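Every protein chain of the complex appears in place save one, which is left out.
Chain IDs A, B and C follow the sequence of writing; residue 1 opens each chain.
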Amino acid sequence: MNLFNKVTDYETIKSNFFDGMTLLFGGFGGVGTPPGLIDCLIETGVKDVKLVGNDAGFPWIGIGKFICLERTVSLVASHIGSNPIAGDLMNQGKLKVEFSPQGILMERIRAGGVGLDGFLTQIGKGTKLAYDKPLIKIGDTEYLYEAPITGDVSIVYAKKADTFGNLTFDKTARNTNPFVAMASKVTIVEAEEIVPMGELNPEEIIVAGIYVKYIVPSKGYNWKWIWEMPDKQLRNEPPAK
Amino acid sequence: MNLFNKVTDYETIKSNFFDGMTLLFGGFGGVGTPPGLIDCLIETGVKDVKLVGNDAGFPWIGIGKFICLERTVSLVASHIGSNPIAGDLMNQGKLKVEFSPQGILMERIRAGGVGLDGFLTQIGKGTKLAYDKPLIKIGDTEYLYEAPITGDVSIVYAKKADTFGNLTFDKTARNTNPFVAMASKVTIVEAEEIVPMGELNPEEIIVAGIYVKYIVPSKGYNWKWIWEMPDKQLRNEPPAK
Amino acid sequence: MGDARQTIAKRAAREVKNGMIVNLGIGIPSLVPDFLDVSLDVFFMAENGILGMGPTPSTNVDGNLSNAAGYPVSILPGGSYFDSATAFGMIRRGCIDLSILGALQVSEQGDLANWIVPGKRVPGVGGAMELAYGAKNLIALMSHCEKDGRPKIVKECTLPITTYHCVKKIITEMAVFIIHNDGLILDEIMPGLSLADIKNHTEIDFTISPHLKTTA
Partner (left out) sequence: MGDARQTIAKRAAREVKNGMIVNLGIGIPSLVPDFLDVSLDVFFMAENGILGMGPTPSTNVDGNLSNAAGYPVSILPGGSYFDSATAFGMIRRGCIDLSILGALQVSEQGDLANWIVPGKRVPGVGGAMELAYGAKNLIALMSHCEKDGRPKIVKECTLPITTYHCVKKIITEMAVFIIHNDGLILDEIMPGLSLADIKNHTEIDFTISPHLKTTA
């Protein structure tokens, strides 16, 4: 099925990134964030990006590398604690941050990805994180309405992809990737390994290729993990180039 | 981890079924409905059961075997077309049937299983299937509110279970089972094969054992599928004993 | 109606194009694969939880590998299994290029009625509402009239509605209609029939496509 071959290269996918786009990124503390696609995103020079993802990464890991460049206008995330530069940008008014409870954020992205029009929960009710979310009364109880999230582009890190875009993931690098992969108009996958259709066991496919538009081969992580850093002092700063 | 051994036998699990219980059953047209647990349910003699599942099975397949015994007060399902006896009982006023769009029903069960308080959709709006579901206005659009579904007991069919209750499924027999497994106080799994903890690849586990209370070994399907029936005339009647 | 069903399915098969993700309903739509160009790369999905369904196997039939109607199928290379909630996520999200559904009535606005004949037939709605909501293109297949001659293409559906404004095209054993914002457009006439035949058997008004042709 050649028609279903979605494998391409980094240069080709650059045109999918545009100023002002809403970008959903997979990953959790940088684990499972596609390193090659982050660099590709940085190279395009796009700005005014609206980001949605679990967290702000670290300054030299994951989406953090991009956030530090001050080309992001807003971020929806559950925390930014591991990226002090993101906190500084927020406090300086250069980055608008909407905090969402982590699991609620995952469900908002899932709702977008599966075509539901939002959901109700009591989580966050009465707290600052309720923002101006509508309160919906069902029976005698009031619930927060959580809106679905969709993006223009999703970037995803997979263990294996076949040429149709069927995906498997690697251990806890799965994390937010499966639903991020479903929630944008254009989903781009960076895969550690690309295999022909029919090579993946159909029972083990976590995301069906139906959601994937482009696949690029990964060169692996190109950052040091925080636990690889020799000096705790260094952990809040990018490692020497 | 002996503490995590949930394997038991059919006699022992019978006490979990009770008159008036809400029972969620896995399966889609009988495929993936646990045959041994259906027989076990029938043997207990429980009545006034409130059923929730994709469909009414066939008169001799899946949940259909139980429905034909007239010990069910209500059924939430997406269709009952394959079980004319269910249709007759409904028309006679002996069985209350709430029809739900199929995917919406799946999501209602999922919402119950993952602890969300319902969701909004436009699917079914303005149709008879809206029943008296609340209409919620967000912005300029009205949506139907779909409530979560939870049960007292869920019965599930798995390919493999380890003794902790981690589950894998077999091809399209997966269908509704994963979320049915999450949505009740007590989840009972009938597994084709029971293996020690550590035998299943942690990447391939579809339902984590955290949701499972009991596991019983399956003796396999004990009914003929409709496509195995020799005579089309027979298809609406149970096969000869 | 045997021949009519074949006629409808054969014409509907021509709507299936290379590279499409397709969902087929029960009834006449299930006959569509019999008429497909085998050179096409197409993935059929089913609501129970499979993408990439292949033909019914001749040997090693497996009760746990079936379509949404419970009949045995196979799986193609690149196919996958998933749960039914995920299947409907794909459907609502717009991943299905083409949904071909059987119908009881279709209105000139594209309203679809196909889930219940009150007091008579109670199949239930199944996944039709989601398919009608989410599929990029929805084609309804049905006989042109009831056995007693009553119309099934109607101004307003008298049967309970499955989904409003969803059908884009109607294929019957007599004709192909396109449903447009302005109403019904006759686009094709089946071989051997005349425009007068269609008019005689269609109760409501329709316009005639400038490209009106005889179905090949």
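Keep this in mind: contacts are C-beta pairs under 8 Å (C-beta built on N, C-alpha and C of every residue); 3 or more make two chains touch, one makes a residue touch a chain.
None of these values were measured; they are calculated from a predicted model.
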Among the chains presented, those that the missing one touches: A, B
Of A:N16, A:S82, A:T163 or A:T187, the residue in touch with the unshown chain: A:S82
Touching the absent chain when the full complex is considered, from B:G20, B:G45, B:G126 or B:G198: B:G198
Chain not shown, touching residues in subunit B: 1-4, 113-116, 162-164, 166, 182, 196-198, 200, 202-203, 205, 208-211
Positions on subunit A contacted by the hidden chain, ascending: 28-32, 54-55, 77-82, 87, 90-91, 97, 99-104, 106-107, 109-110, 122-124, 126-129, 169-179, 206, 221, 225-227
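The definition used in the following text is that only the chains that are shown with their structure count from here on.
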Greatest separation from subunit C - chain, by CA centre: A
Subunit A and subunit B, separation of their C-alpha mean positions in angstrom: 34
Centroid distance [mean C-alpha coordinates] between subunit C and subunit B, Å: 28
Residues within subunit C bordering two or more other chains: 75, 81-82, 85, 88-89, 91-92
Contacts with two or more other chains, residues of subunit A listed in rising order: 114, 116, 202-203
